[in-house]
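Every protein chain but one is kept in place in this view of the complex.
Order of writing sets the labels: A and B. Residues in every chain begin at 1.
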Amino acid sequence: MSWAINNASMLAHLTGQNAYLALVPVLVGLVVSLPLGVLCVRFGWLYPPVLGLISVLYALPGLALFVVLIAYTGLTDTTVMIPLGVYSLAAIFPSVVDGLRSVPEPVRQAAVAMGFGTWRRLVTVELPIAVPVVIAGLRVSAVSSISLVSVGGLIGIGGLGYLFIDGEQRDFATEIVVGIILIVILSLVTDTVLVLVRRALTPWQRGRGRLNRRADMRADLPILPAGMQMP
Amino acid sequence: MHRITVNTSGSLAPRWRGYAVVGLAVVAGVALSACGSSKGSGKPSNPLAQSASKGSVVVGSANFPEDELLAQIYASDLQAHGIKVTTKFNIGAREVYYPEVKKGAITIIPEYNGALLTTSVDTTSTAATTAQVDAALKADLPGTLEILNPSSAQDADSVTVTAATAKRDHLTSIADLKPFAKNMDFGGPPEFATRSDGIPGLKKNYGLTFKKFVQTDESSTITFTDLKNGKVQAADVFSTTPQISTDHFVALTDPKNNFAAQNVLPLVYKAGVDSKITGLLNAISAKLTTSALLQMDTALVVRHASYTQVAQGFLTAEGLM
Partner (left out) sequence: MSYFSFAWQWLSLAHHWAGSNGVPARLIEHLEYTVIAMVIAAAIALPVGVLMGHTGRGGLTLVGIANVWRSLPTLGLLVLAFILSGGASWAWLIPLVALAIPPIMVTTYEGVLGVDADLKDAAAGMGMTPRQVLFKVEVPVALPLILLGLRTAAIQVVATATIAAYISLGGFGRYIIDGLATNNYQLVAAGAACVVVLALLVQFAFTGLGRLVVSAGLRQQARQS
């Protein structure tokens, strides 16, 4: 892969762009999902319609959403970042709700008994317990975003998608393969970082070894955003 | 124990509520837009257009490697002489970037005089030679734009076939296609289907009606692959594409000048450039020949050299930088 080495700085620049275009929407998705999720747990009747709407949006193909946005934001980075934000919401929001709902009732009651107010309970007890599920949603959304940014190459948006367009134009399979590999690497690195963050935020889960293996695997197999269950 | 968990919503309504909301939004949107357009509130601006940027000189390029290379040559040269340059490469076909140059969102873009004339400036023009085309452009370009000196380098659209097809059907010029066209599928970039020197021009000037038009790409991998494997029998190929010779294709001659002269020259937004910039660009054009262009394209497409390397190599070799 001497080509890759010779063009390392261009590749680094594109990778950085790709990461930025993908991860900012994920963060925005998280920031929106947290209060929205808390609200939907508090007012349970809100959850089904909101989830229904978001599930529908999640089904829409990326390129279609990008070009719809062109009408409002032109051919800019925002055109790609808004749909990615919506998709992130679809993956993270159900995770927040599921995570909060997974707090065992005795734990919540103990916190109430100890005199924790609503906010304190939320921030120091419920959210931390929800962390693994929320991070599972974050992982799904981060990896999907990183890959979907490359479709933006079709509308001239930056990121590693450029390598696919240029590779097609110059009959240069190597360039395309390098692009695919870089995207996969970027995704795996991001995924690993998020797993480390989860471990850092949930010290009580360390050292449970085998007992937790199946649960861990379930958390590592986030093929579907949590909550996208039976029809 | 891992059980199948089921979303316990207690009713079937939730998902349908979601659909209903989206459905209502869509109906509302369509209704509002139908109202809006019937009131004739004037033509909405094209969303594919980009907003004008201020400050530095913006060098843009179309969405194919040769134009990106030329833009890189311009940009590298200007930067080497101390001019602040922003680049916007791979914008799209002329239909996309021409409006941008007109309003100054792009300051400089490498162009091909004939294609510029017949695609965007005067679709009815019959100008054929370099001199005729340049004169027509100077007369008809909008006031905000000007073309600088043409280089001798030309890269024209051509109708190209495989060596085997040329031999079998005895093809040397586009006119020779007449008896065969109705059994041929023609490949080219999407815009070729509607451009005046594209499919309509071939019909008008040569009486050719092809069986089918297949959208391929801008004279690159898909076009050549489809020619090679017979998916299309003729295609729109740019004349300085290296694959013509490396893969043994035949570019048919164009005796009726369906494709006008296509000299490379800079198209500039007048208010965005000064005499220093135009001087530098004209110096580049003076040194740009068709063979130099073909050599550079070969480096890009066959040896996969980087755009900046090839651009800087040219500028240094010609003593421009």
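Here is the rule we go by: a contact is a pair of C-beta atoms (placed from the backbone, for glycine too) under 8 Å apart; a residue touches a chain by one contact, two chains touch by 3 or more.
Please read these numbers as outputs of a predicted model, since none were measured by experiment.
**Student:** Out of B:D226, B:D254 or B:D297, which touches the unshown chain?
**Tutor:** B:D226
**Student:** With the missing chain put back, one of B:G92, B:P150, B:G201 or B:G272 would touch it. Which one?
**Tutor:** B:G92
**Student:** Which of these, A:N7, A:S88 or A:S147, touches the one chain of the complex that we don't see?
**Tutor:** Checking each option in A:N7, A:S88 or A:S147, the one touching the absent chain turns out to be A:S147.
**Student:** Provide the residue numbers of subunit B that touch the chain removed from this figure.
**Tutor:** 1-4, 6-8, 10-11, 15, 19, 22, 29-30, 32-34, 36-37, 44, 46-48, 92-93, 95-96, 99, 189-191, 194, 214-217, 221-222, 225-226, 228-229, 231
**Student:** Mind listing the subunit A residues that contact the chain we can't see here?
**Tutor:** The missing chain touches subunit A at positions 56, 59-65, 67-68, 70-72, 140, 143-144, 146-147, 150-151, 153-155, 160-161, 163-164, 167-168, 171, 173, 176-177, 179-180, 183-184, 186-188, 191, 217, 220-224, 228-231.
Everything that follows uses one rule, which is that only the chains that are shown with their structure count from here on.
**Student:** Inside the complex, what are the residues of subunit A that reach subunit B?
**Tutor:** 3, 6-7, 10, 48-49, 51-57, 70-72, 74-76, 156, 162, 165-166, 168-172, 174-175, 214, 218, 227, 229-231
**Student:** For a test of understanding, state which residues of subunit B touch subunit A in their complex under the given definition.
**Tutor:** Residues of subunit B touching subunit A: 2, 5-7, 9, 13-19, 21-22, 47-51, 63-65, 90-92, 217-218, 220-222, 224, 243, 300-301, 304, 306.
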